[in-house]
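A single protein chain has been removed from this complex, and every other one stays in its place.
Chain IDs A and B follow the sequence of writing; residue 1 opens each chain.
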Amino acid sequence: MLAYTLKRLVQGVITVWFIATATFIAMHNVPGDPLSNDKAVSPEIRKNLEEKYGLDKPVMEQYLIYMGNMLEGDFGISFTQQNRRVNDIIREHFPVSAILGILAIVFAALGGILWGALTALYRNKLPDVIIMFLVILGISVPSFVFAALGQLTLVNVNALLGFTLLPVAGWGSVGHMIVPSLVLGLGTMAFLTRLMRSSMLEVVTSDYVRTARSKGLPPTRIFLKHQLRNAVLPVITVLGPSIAAITTGGFVVELVFAIPGLGRYFVQAVQQLDYTVIMGTTVFYGAFLVFMVILVDLIYGWVDPRVRLE
Amino acid sequence: MTEASFNVSDFEPVSGAREVQRISRPSLSYWQDAWIRLKANRRALISLYIVIGLLSFTLLGPLLWTVDPAAQDLDQVSQPPGADRGATIVGPFQPWEGATANAQVSGQEGAPAEIRLAEPATTQAVRLLWDPVLDAAGYRVYRNVFPAEEGRALGLPLAEILSPDRVSFEDRLDLEARTYYYSVVALDPIGEEFPDFTSLPVKVIRVITAEQAVERGLAKPGALKPGDQVQLKLHPFGTDYLGRDLLARLMFGAQVSLFIGIVAPMLFVLAGILFGSTAGFLGGRTDQAMMRFADFVVALPFLLFMILFKIAFGIGPGESGILPMLLALVLLSWPATARLVRGQILQIRQEGYISASQLLGAKTYYLVLRHMIPNTMGVILVTLTFAVPSAIFTEAFLSFIGMGVAPPIPSWGSMCNEGIKTMLSHPHELIFPAAFISITVLAFNLLGDGLRDALDARMRSTE
Partner (left out) sequence: MSYFDKLMAFSTYLPIREAFFNSRNGRYGADAEDLLYNGPFTMTRWVHGAHIRFEKNELYWDKDRIRLNVIDMPYITSDSNAVLNLFKDGKIAVAGLDAETLDNALEQRWHLNRFNDGSVFFLEFNHRPERLTHNLNLRKALQLVTDPGELVFKVMKLPGNLPGESLFPVWLRGVDGPFRQEYPAPQHRVDFDAARRHLELAKQELGLAEMPALVMLTGDNPISNKQSEYFQNVFKKTLGIDVKIDKQIFKQRLAKMTSGQFDMVMAGWGPDFDDPLTFGDLFSSWNANNRGRYNNPELDRQVRIAQASLDPKTRMDAFAEIQRIIYEDAVILTHYERGVVYVRDPRLQGVVRRAVGTDPDYTNASIVDS
């Protein structure tokens, strides 16, 4: 187990290196000029800026310098935000996105497993129909609509109560986190509900469940020990990629709820071709993601003893 | 013991014995059987009809409803379906000089004694005149949709007139056929408002010039004279923020949204199945390497690659990048499916029937195609149905930041993007595109359910 974890971690580092290299190559093939500014710049100033950011050196040298700095944990200085270090940007905004993302995924996973199991048990009966209708609504309405509606509801609830039950926007307290993470997790929850229902239905008709039932085991025990544990496997598998979708898809929610997360910075950075910020956030996200995938795989091996971790 | 003598005829089967073994109905292949069961599933059939309906809406609709989705009808901006369309013909717009008066000579204190209309109020212009105010340095003109109240909720501040002698104002701002309440307040030299104000309710009638009517195809040249009544263009689903026909936009938008929303998921789910099942089946080091590659792809920044593909395809600024979008979606979205399928395959590989099949000499491709993929069909179809809306929304997001479909080409997603801004005042601009996305997703969900039930042999017992 320990050896396996170590091996995965080493592989993870190599994966992150690949991610960094691929992003670096992609970025240097996108035409555009990160040094443009709102008021025009003279050639001398431009030359100074190029020297400052090392853009006058050959690409290969830039790559080596970048990788060297990255090993020391230095992601450089932002091209577009005055004198801000990328490390500061990540340190300031990544925890916000991570908290939001993790809350959302916890909410989505718990909700998805619960509703999914429920709909499978009541297959084609009223609870199933109602929940599946909500699920379809949940996936076919874009998250920006949910964000806007969620905020509107909050305003009206606060106005009705006469005091601020939950803040309408912003970041800082637990109250700020609830509605945005619910909104962010909604789509994934719908997906997991559907996935859980489908895999639950397969488990319900499987031989070992039939055997367990004919042995006369109590239904709750069958449900928890045999059905739930087996049906939850596909859900765990997609949790890793889902974390990616949620943390990078937070852009709209961050915008609507005025949350200082990394998502907004990343989209901005790509549009402005802010090389260092793109590299820094991609590498950081990549590392986070690879780590999450490893975690999910470890959980997977623990839940399903048949999958041996060699 | 008597010697028994046998002849050949003794070994002939007893007649009729073969009948027991005979298959009375034609043999059904796996897929034929699945098709029969799919046809028996009412919900799946309905969804199949919905999908066919959507496709004909997309492909045949524009042939029947031949309105240009880019044409702007600025007389009917953000009109909900079924709004009144009657309009009166008037002469062309003529500039207006306005009126002046000497406030120090003829002015009175406080607020203007009266506000008058210089001519009948139309959607072309509302021209107001008022009596000058003594010691005023200027005036502020407001317009509201409610009668003016105490507490000074006077409505939209239309203009600030920084001259005491100008006592007129021409309002042309977004006039609709309704009653407006205009208020005029005098200003002191530092720009603060006087305490009193004067109000005037004005009923505005909808008008259109004869030239505009001809230009919009409502009448032949010379057929109309001022005072005639015409009906403005019909927009069954209403119009958007630039007066464009929503029905036409929904039809054309469907071409983009359904293409991206159906083709991309099909392709990347297929890629995911192939990759995932190969990795899961082969196992060991190959599996490890393949899954690390999947992790690598998941972490690549989608936006950056989207830009790269756009350039590689030679798509210039202001042109639609549907193909690069498709490519970016397919190349970067398959890992989730691959992981899922691999997980399922790993699990199924341990099942008894796989070992049995292997012992009976089944080949690899037979094992994968016949046993493994059908058994992962449930999860595959779930991912497929969810990939549809997520692809539609990715397109919307990309169009929103200027990387997807170029205006004036519509798509359902970008229509939602626009509609959300006017959600409260003009909900139809959001509801229609969102409803179409929902119907599409619903249809694919039900179809997916039906397919799963039809393809999964174990479901036979539950029906």
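Just so we're on the same page, a contact is a pair of C-beta atoms (placed from the backbone, for glycine too) under 8 Å apart; a residue touches a chain by one contact, two chains touch by 3 or more.
Small disclaimer: the values here were computed from a predicted structure and weren't measured.
*Asks:* Among B:115, B:154 or B:304, single out the residue that touches the unshown chain.
*Replies:* B:154
*Asks:* Kindly state which of the options B:242, B:290, B:311 or B:362 is in contact with the chain not pictured.
*Replies:* Once the missing chain is taken into account, the touching residue is B:242.
*Asks:* Check each of A:89, A:103, A:212 or A:290 against the chain that is not shown and name the one that touches it.
*Replies:* Reading the full complex, the residue touching the unseen chain is A:89.
*Asks:* Touching the absent chain: which residues on subunit A qualify?
*Replies:* 32-33, 36-42, 80-85, 88-89, 92-93, 148, 151-152, 154-155, 158-159, 164, 167-171, 255-260, 264-265, 268, 271-273
*Asks:* Spell out, residue by residue, where the missing chain touches subunit B.
*Replies:* Contact residues on subunit B toward the absent chain are 70-72, 74, 77, 143-146, 149, 151-160, 172-174, 241-242, 316-319, 401-402, 406-408, 420-425.
In the analysis below, only the chains that are shown with their structure count from here on.
*Asks:* So, what's the distance in Å between the C-alpha centres of subunit B and subunit A?
*Replies:* About 25 Å, centre to centre.
*Asks:* How about subunit B: which of its residues touch subunit A in the complex?
*Replies:* The touching residues are 284, 288, 292, 295-296, 298-305, 307-308, 311, 335-336, 339-340, 342-344, 346-347, 350, 375, 378-379, 381-383, 385-386, 389-390, 393, 396-397, 401, 413, 416-417, 420, 423-424, 430, 434, 437-438, 440-442, 445, 452, 456, 458-459, 461-462.
*Asks:* Inside the complex, what are the residues of subunit A that reach subunit B?
*Replies:* 11-12, 14-16, 18-19, 22-23, 26-27, 29-31, 132, 136-137, 139-145, 148, 152, 187, 190-191, 194-195, 198-199, 201-202, 205-206, 233-234, 236-238, 240-242, 244-245, 248, 251-252, 266-267, 270-271, 278, 282, 285-286, 289-290, 293, 300, 304, 306-307, 310
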